[in-house]
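Apart from one protein chain that is not included, each protein chain of the complex appears where it belongs.
First chain written, first letter: the chains are A and B, and each begins at residue 1.
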Amino acid sequence: MAPRITTAEVAHVARLARLALTESELETFTGQLAAVLDHAADVEALDTTGVPPTAHPLPLVNVLRDDVVAPVLDREEVLAQAPATEDHRFRVPRIIGEAP
Amino acid sequence: MNGHESALGVAAAVRRGDRSAAEVLEEHLARIGEAEGEIHAFNTLTEDAARAAAAAVDATVAEGRDPGPLAGVPVAVKDNLCTRGIRTTASSRILEGWVPPYDATVVSRLAAAGAVMVGKTNLDEFAMGSSTENSAFGPTRNPVDVTRVPGGSSGGSAAAVAAGFAPLALGSDTGGSIRQPAAFCGVVGVKPTYGAVSRYGLIAFASSLDQIGPFAHTVADAAALYDVIAGHDALDSTSLSEAPPEASARLEAGVDGLRVGVVSELVSADGMAPEIAERARRAADALSAAGAKVDEVSVPAATYGLSAYYLIAPAEASSNLARYDGVRYGLRVPGEDVTEMYVRTRTEGFGAEVKRRIMLGTYALSAGYYDAYYGKAQQVRTLIIRDFERAYESFDVLIAPTTPGTAFKIGDIVDPLTMYLNDVCTIPSNLAGHPAMSVPYGTASDGLPIGVQVLAPALGESVMFQVAAALESTAGSL
Partner (left out) sequence: MTDTVARTAGPGTTEWETVIGLEVHTELRTATKLFCGCPNSFGDEPNTNICAVCMGLPGTLPVLNRTAVDYAMRIGAALHCRIQPSIFHRKNYFYPDQPKDYQISQYDIPINTDGWLELPDGKRIGIERAHMEEDTGKTTHFGGGGRIAGADHSLVDYNRAGVPLVEIVSRPDLRSAEEARAYVDELRAILVASGASDGKMEEGSLRVDANVSVRPVGSPTFGTRCEIKNMNSLRSLGRAIDYEVARQISLLEGGGTVEQETRHWDENTGRTSTMRSKEEAEDYRYFPEPDLVPLDPPQEWIALVSDGLPAMPADRRAKVAAAAGLAPDSDAVVTVVRLDLDPLVDAAVAAGVDAGLAVRRLANEVAASIESVPALDVDAFVSLLGMEGRGELTTAQARTVLRTLLADGGDPVAIAKSLGFEALGADALGQAVDAAIAGNPAEWERYVGGEDKLTGFFIGKIKAATGGNADLKEASALLRSRREAG
């Protein structure tokens, strides 16, 4: 049987999640994720034809708020929490690539 | 109730003016001072704020005004619930230095009820774990046996109540994170109906499963705390709009004529210790003796709960934890460009279990796998709900073990999947959104506490607490 998940896939997923893994972590995590996915195989095997998905256990719909302005946070209080700021804005190192 | 004071007893005394909140607080702070070094239930103690809150309660009593139903009761609050001006860590390095500018709704409701928060309790990082070992602040120890884990993820809250640091505590339960540590520490732990308690201010793990709930020594205390925190909140879109069921309403009503089902699939779950399965059956027998109609019931899809959970919860977590990126708050590890900064920050800021779940969830959601994993798990969720609903056509409540085993030794379980199997009996209620609670039901041959679960349909808290109270009253004769 083909492995449930490969190290290449785990490496790809780590990139998507913005995590770096050492070679040995990659091996360990791949094995652990494969074990969990193997355990989940019973779900995969289940016939769920025609069963609607449940995204949410609640029957609620249309939870809405009125378009009324609420208090904002104090800018200095918010900026004081930030690792780096400049000119009342959040400073980040250079960005490679445009926003999607 | 292990010789500890009951919250309702404390509140009654404070309300009458027989005892001051300040005095109650100092007694508990003294107990914390003695044993906290060994237990490590707290990430942060908030003595100064607690003294101010207790003084305010006493002033209210002195003025003849109503100090609230939990007047002067010390409460321990899980450190994934935001507290204005008090650091909130989720036991993660990644939130280093962060101080929330707001209170979680439950924290505000506690204060309004006259409760006195004594500190923020330890947890598995971002509530991911079943042992409170995955904490950037180190593990919490089980007060019953300090070589053992208190369970998790709300291990700090369970331990705080068990150790007598506070009569009440708040935890959060995504797959069993209140009920499992309650069982391990010999206290009562409640996961309410999804939407009964506002999640606003709870640092999210898996949004469609997370629910805040009480820890207490007694069912009545837990009900009192539930009644304070439950109810609609306009800040949480998933908060139920109807008035919550009153948990304290039917505690004395007994179980005569109630229909109680023992869930076959959970009693015989993978890895279930025979004496725990047997204990759940004895609990059912005790209810039967008290007048309930007891029978076995099958909830077939519950078998798939664990698998579905370990796809859904990590998927939601992978998205919920994306925001910890070093830009706006918390830890930043510098990098040459923004992506490198993200990667370094998240790699150093998150522990191994959190990374594991983020990767599992990212994988489950990624292109090409969504239908096979996340989509399928959501369908299984529907099946579980259907099976429970079918069971509740014939039964008022269901009974099941809380955990397959008793508290294990610190460091004993290293394999993630083995750890996940701890949640096998608690997860189905989270997937269904139904309430469930763990009631201490004697000890095992190893002397460690055993918990038995009472499960109820959505918004069935009144009957759930009713049955739990009856069960509690039979536990003494074990």
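Methods note: a residue touches a chain if its C-beta (ideal position, glycine included) is under 8 Å from a C-beta of that chain, and two chains touch if they have at least 3 such contacts.
All values reported here derive from a predicted model rather than from experimental measurement.
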{"item": "Of B:Ala12, B:Val146 or B:Val338, the one touching the omitted chain in the full complex", "value": "B:Val338"}
{"item": "Among B:Glu23, B:Glu47, B:Glu96 or B:Asp236, residue touching the chain not depicted", "value": "B:Asp236"}
{"item": "Residue, one of B:Ala136, B:Ala204 or B:Leu258, that touches the chain absent here", "value": "B:Ala204"}
{"item": "On chain B, residues whose C-beta touches the chain left out of the figure", "value": "80-82, 88, 90, 95, 98, 100-102, 104, 199-204, 206-208, 234-238, 315-316, 318-319, 322-323, 325, 327-329, 338-339, 342, 362, 365-367, 370, 374"}
{"item": "Contact set of chain A toward the excluded chain (per top definition)", "value": "16, 18, 55-56, 58, 60-73, 75, 78-79, 86-95, 97-100"}
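By our rule, only the chains that are shown with their structure count from here on.
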{"item": "Where chain A and chain B are represented by their mean Cα positions, the distance between them in whole Å", "value": "23"}
{"item": "Chain A to chain B touching residues, read off their complex", "value": "5, 9-10, 13-14, 16-20, 29, 32-33, 35-37, 39-44, 46, 48, 51-58, 60, 63, 65, 73-74, 77-78, 81-84, 90, 92-96"}
{"item": "Touch list for chain B against partner chain A, complex", "value": "97-99, 101, 194-195, 208, 234, 237-238, 240-241, 303-304, 306-308, 310-311, 318, 322, 325-332, 334-344, 346-347, 350, 355-356, 358-360, 362-363, 366, 372-373, 375-383, 385, 415-417, 420, 431-434, 458"}
